[in-house]
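Excluded from the complex is one protein chain; the other protein chains are retained at their positions.
Coming up: subunit A.
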Amino acid sequence: MADVPNDAPEHCPGTSSDQAGKSSACQGCPNQNICASGAAKAPDPAIEEIRQKLTSVKHKILVLSGKGGVGKSTFSAHLSHALASDDSKEIALLDVDICGPSIPKIMGLEGEQVHQSGSGWSPVYVEDNLAVMSIGFLLSSPDDAVIWRGPKKNGMIKQFLRDVDWGEVDYLIVDTPPGTSDEHLSIVQYLSGAGIDGAVIITTPQEVSLQDVRKEIRFCKKVKIPVIGVIENMSGFVCPKCKNTSQIFPPTTGGAQRMCEELNLPLLGRVPLDPRIGRSCDEGRSFLTEVPDSPAAVAYQNIIFPFFCSLKTLHLVYFSLFIYTDVISH
């Protein structure tokens, strides 16, 4: 993970390596003196600023997948809604998908703008206790493209963490783009002082998805993020007419279950394909409240309920009971 500058020679050991500025490959590099002096290795002061800023945030959870289009944003949004259904909790949802920010649409916040105040940027509130931040709020048109290279994306993520006035937050949920690149490295780097409780990994059942997800799990191990568990999304489709189940995305290599067994990770649950989920997301409404009896909504509730027991706080026990009662009453 060592940083290699643009103008580095071929075998650059990386600016944060012990050999920085000292290896034979460094000869003639314009950065050699900086690296040799150790200045390039100094941690970014933003990490400490962020640590201080986020002392008011109790839990930080990443939602990851190696694969695109598996339902990260859908899950992030609905996890946030479910957590926020407890009025006593403050929930924050941060969207760090800089090129393809889906969260504003899914949360019904398209067209909202971010305001600056003395204490920083104000996030957009979808409920009194549910705050959202996304680059989507900084774009003036739905056609605006964010054509940024890595360093500029990293800068934005730093600002999201350091300059947003989140206030007192019980859960900060971070929605990510697919992959293992700048956004992911930056989130991990900038939260290295503040800490990350863990990551929820989303996949779909087929191997084309799992092969990317295994890489993401390796990434988590490398950067030492605990994996809370894996969710298998789009797991089967029940025809509304004949009620037969089709495996549109077939688990040809055993699906998430076998992968979790092999990697010794918890399978948090499976969520079936339901056209109403996509529709709710498009309309910016929570399908947990739109169609609470649907198998998909029940699957989500069953995932979220034990999920919070695993984070082991007293508040969670009370919250879990709240959700359990909510499910029973439907």
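Just so it is clear, a residue touches a chain if its C-beta (ideal position, glycine included) is under 8 Å from a C-beta of that chain, and two chains touch if they have at least 3 such contacts; residues count from 1.
Rule of thumb we're sticking to: contacts and distances are computed from a predicted model.
**Q** I notice the complex is incomplete. Of the names "DNA polymerase delta subunit 4", "Kynurenine--oxoglutarate transaminase 3", "Cytosolic Fe-S cluster assembly factor nubp2" or "50S ribosomal protein L21, chloroplastic", which is the UniProt protein name for the chain that's not shown?
**A** From the choices "DNA polymerase delta subunit 4", "Kynurenine--oxoglutarate transaminase 3", "Cytosolic Fe-S cluster assembly factor nubp2" or "50S ribosomal protein L21, chloroplastic", the unshown chain carries the UniProt name "Cytosolic Fe-S cluster assembly factor nubp2".
**Q** One chain is left out of this view; which of A:Ser73, A:Ser235 or A:Ser286 touches it in the full complex?
**A** Checking the options A:Ser73, A:Ser235 or A:Ser286, the one contacting the hidden chain is A:Ser73.
**Q** At which residues does subunit A meet the chain that is not included here?
**A** Interface residues of subunit A facing the absent chain: 1, 3-6, 66-70, 73, 98-100, 102, 105-106, 142-151, 153, 177-182, 184-185, 204, 206-208, 211-212, 214-216, 218-219, 222, 237, 239-242, 244, 246-250, 252-253, 273, 275, 278-279, 281-282.
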